[in-house]
Structures are given as structure tokens and as C-alpha cells.
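One structure below.
Yeah, one chain of the complex is gone here, protein chain that is, but the others are all in their spots.
Coming up: chain A.
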Amino acid sequence: MSVVTNTTTIGAIEAPSRRNTELWLLGFAVAIPVFAYLNVGLAIDGKMPPGMLGYGAGLALLAGVAHLVVRKFAPYADPLLLPLATLLNGLGLVLIWRLDQSPRIIARYDTFTPDAPKQMMYSAIGVAMFVGVMLLLKDHRVLQRYTYISMAAALVLLLLPLVPGLGADVFGAKIWINIGGFSIQPGEFAKLVLAVFFSGYLMVKRDALALASRRFMGLYLPRGRDLGPILTIWAVSLLILVFENDLGTSLLFFGMFVIMLYVATERTSWVVMGLLMSTAGAVVVGSTASHVQSRVAAWLDPFGCLKTAPEGSNMAAACDQMTQVLMSFGSGGILGTGLGQGNSDLIGFAANSDFIFATVGEELGLAGVMAFLLLYGLIIERGVRTALAARDPFGKLLAMGLSGAFALQIFVVAGGVMGLIPLTGMTMPFLAYGGSSVIANWALIGVLIRISDTARRPAPAPAPSPDAEMTQVVRP
């Protein structure tokens, strides 16, 4: 691309596009999972796994397509986001494939079908989604137009699992819907749509929320009409929790909203109020929903509650799962047992979805878990950096909302699995098995890349100044 020049003495200096850096990194992001795949095959069967080449080629193809699309349609985008997502997705595929090989998981089901090929397909759809975002969303500011449509869409998505006949109750959580043989988790997509709504709404109302307020006990209380939508969202997230047994999602949405409010209004009082509200909500739900109570008991003292919980109860199952997860982590130690050589499949049915991080802990050890957490941390950091760099408030809020939600999800899932906070049953982005999660997260990366492209694009050249023109024309 040629440097834009004009007649002023200072020309716009073009920021390096970094597309070649991204290509190099993508090479690593494909090569590392391929070696991991080889490692699992050698550890389990002692020979090169038959699907390795096809699998590696598939991942390379996805990465290559995504890269070309970014090169063409978002040339100034952040160079790290795509390789990070590819690496995590590739390693997730290896972990799922590794769990597919477990004889214990195979023996548990009458008809066992491996999950890795399905996850490969979902990854392809996810990358297609990414490409779609790149092609259709030429400028993220277009999304502002859909603020209230987004809110409606988010509510519909969230409430879909409660529709009789459509929603499916799986293991006590009503967060899936069944369409044509596929089960979809609408909540994963609602995360994106809600971020759009929050950004649009807050961009308009931020001044009202920040300034048109009364001071009360050291806090700034906004007017009722500005507060209304916030209370609505709080109530909806509680409803989701109560009716769908989904603590994680409601926490995620609420946290995302509080973060965005704080960023938009720059008022700390929102954070305090958010904390108060979520504490109140958590206390109410924690003392009424038995589902949540058993999770809390399993978090406080998993080994102890295994002894006290009645046999065969929901609580005993939750505690057993938690102890298995903790022992998985403990058995990994510092360097882990090596891919394919652990026993994380003892955790049970959710070993490759909710608890896939325990497999990382056992087979890659402390070193591996820290590496994964840092990879996620890098994605979050690039997201926040995009928000800082974005020039429009809508883009700032959207980037911050998405990366804040991503951070909260990582914290809630990894913290829950590692016993830092009560378990909530969400999935680790890109790593866990599940179509909705992979597709939605690829879309999220797509939106972030789109915003970062706009943010890093060189400033358009200033229009030629007629005054300058005038002063140069000196006629004798």
C-alpha cells in the first residue's frame, strides 16, 4: 500500500500492518497442536496416529483461510488474536481427541461416537463465522444501529431454552435448545449480542448516568428512568439463574454490564452498586436453589462433603466430581504426566467439556496450566489494548465488553474447576467440546479483530487545507 501523501509538510506515517508476523505465529499455532497430536498417539498406541496429517492439514487450512481474509479485509488488525485463537482451538481438538481414546469414556456409553471429528466440524463453522464477520461487518460502528434489536434478540436467545419442546434439560441445567438434531447453547451467542446492546445503550446514556444523579450516602444514584434498563438486566440474569440453573451465565452478563457501565460513566459508585446487587442476588439464590447449594458445599470442602452427602444425591455427585477434578490437578504436579498418560477421564461425563481444563492440569501439569492461562491472558490483554486504541466510544465499549466478558468467563470456569470459586458449569473458550461455544468465540474474535483493524488503521490524511494553498500562491 502506498504512503498517502499530501502537500503538507507532515505526511501520515503508516503503521506497520504486521500481517507477516501473524502468518509466522499462525505457523506455530498449527505446528504445536500437530506435535501434541503426535505425542498423544505415541503415548497411547506407540505409533503415529493415522489422522494426524488430515487433522494438521485441516487446522492449517482453517488458519490459512482466516489469515487471507484478515490480510484482505482487516489489514491493520491485531496480529496476535488470530494465532492465539487458532492455537487454543487446535490444542482443544487434541485434548478432545485424547479423551476420545479413553477406554473408560468409551465403556461408559452404549453407543460411543468420538467427539473430536464433530469439534473439527464446529471449528470449521466457527472459522466460517469469523470470515462472515470479516466480510459482512466492514465497520463495527454499523452495529450501533441495532442497539434495541440486539436487546430483544438477547432476551429471546436467553429465554429460548425455557420454551417447552425446544429447550432441553441436560444434567440439571436448562441452557440448551434442540434444533434438527443439533443442540445449541443460545447463551453463548447472547453474550455477543448483549455486548452490542450495552455498548449502544451506554454510549447514548453515559452522560445521563454519570451526571444526572443525586448524591446519596456518598454514592451517586442515577435517575429512575436511566436505572430502569440496568435493573431489568439484573432481574433477567437472576431469572436465567433461577429457571435455567445457570449461575455462570448470569454472573458473566452482570459482570460484563458492570464493567461497561464503569468504563462508560467513569463512576466508581457503579462498581459498588454492582457488587452489592450481585451479592444480594447470590445470597438469595444460594439459600434457595439446592443445585447451587450442593455446588457451594462441594467447593467449601469437597472431600468432607463426599462423606456427609447422602448416597446418590445431587450433592454427592457434585462433590465426587469436584474431588476427582482436584485429584486430577494434584496428580499432574509440576510437569504433568504427559499427554495421553493421565487419568483425567475419571472425572466422568463432562471430562471433555466443563472439566477439560483438568486434563490440561493432569497431563501438562502446572507448567501447562500456566501457559494456557497466559494464552488466555494475552487474548484479554489484546482485547483491552484494542479498547484503549479504539477512537470511537462505541468501539471502546464493545471491545472492552467483549474482552471483559472473556476474562470473566476464563476466571469463572478455571476458578471453578480449580476450586477457587464454586463451580458453575461453563466451558473454557476454544478448549472445551461444544459447538455453540467454539462458534460464538470465533465470532467474538472476529469482532475484536474488526475493531482493532479500525483502531490501528492510520489516520486518514487531512484534507488539503485551502489556507495553505492560499499562502503558497504568492503572486508578484
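Here is the rule we go by: a contact is a pair of C-beta atoms (placed from the backbone, for glycine too) under 8 Å apart; a residue touches a chain by one contact, two chains touch by 3 or more; residues count from 1.
By definition in this document, contacts and distances are computed from a predicted model.
Participant: Write down which listed name, "Phosphatidate cytidylyltransferase", "Cytochrome d ubiquinol oxidase subunit II", "Penicillin-binding transpeptidase domain-containing protein" or "NAD(P)H-flavin reductase", is the UniProt protein name of the chain that is not shown.
Facilitator: Of the names offered in "Phosphatidate cytidylyltransferase", "Cytochrome d ubiquinol oxidase subunit II", "Penicillin-binding transpeptidase domain-containing protein" or "NAD(P)H-flavin reductase", the absent chain's UniProt record gives "Penicillin-binding transpeptidase domain-containing protein".
Participant: Among A:Pro161, A:Gly200, A:Gly361 or A:Gly446, which one is in touch with the chain left out?
Facilitator: Of the listed residues, the one touching the omitted chain is A:Gly361.
Participant: May I ask which residue of A:Pro50, A:Gly228 or A:Gly333 touches the chain that does not appear here?
Facilitator: Of the listed residues, the one touching the omitted chain is A:Gly333.
Participant: Of A:Val69, A:Ala116, A:Ala195 or A:Val263, which sits in contact with the chain we cannot see?
Facilitator: Of the candidates A:Val69, A:Ala116, A:Ala195 or A:Val263, A:Val263 is in touch with the missing chain.
Participant: Hey, which of A:Leu38, A:Ile106 or A:Ala350 is the one touching the hidden chain?
Facilitator: Result: among the candidates, A:Ile106 touches the missing chain.
Participant: Over the whole complex, note the residues of chain A touching the chain we left out.
Facilitator: Considering the whole complex, chain A reaches the absent chain at 46, 102-104, 106-107, 259, 262-264, 266, 303, 306, 323, 326-327, 329-334, 343, 346, 361, 365-366, 369-370, 373-374, 376-377, 380-381, 384, 387-388, 393, 396-397, 400, 403-404, 407-408, 410-411, 414-415, 418-420.
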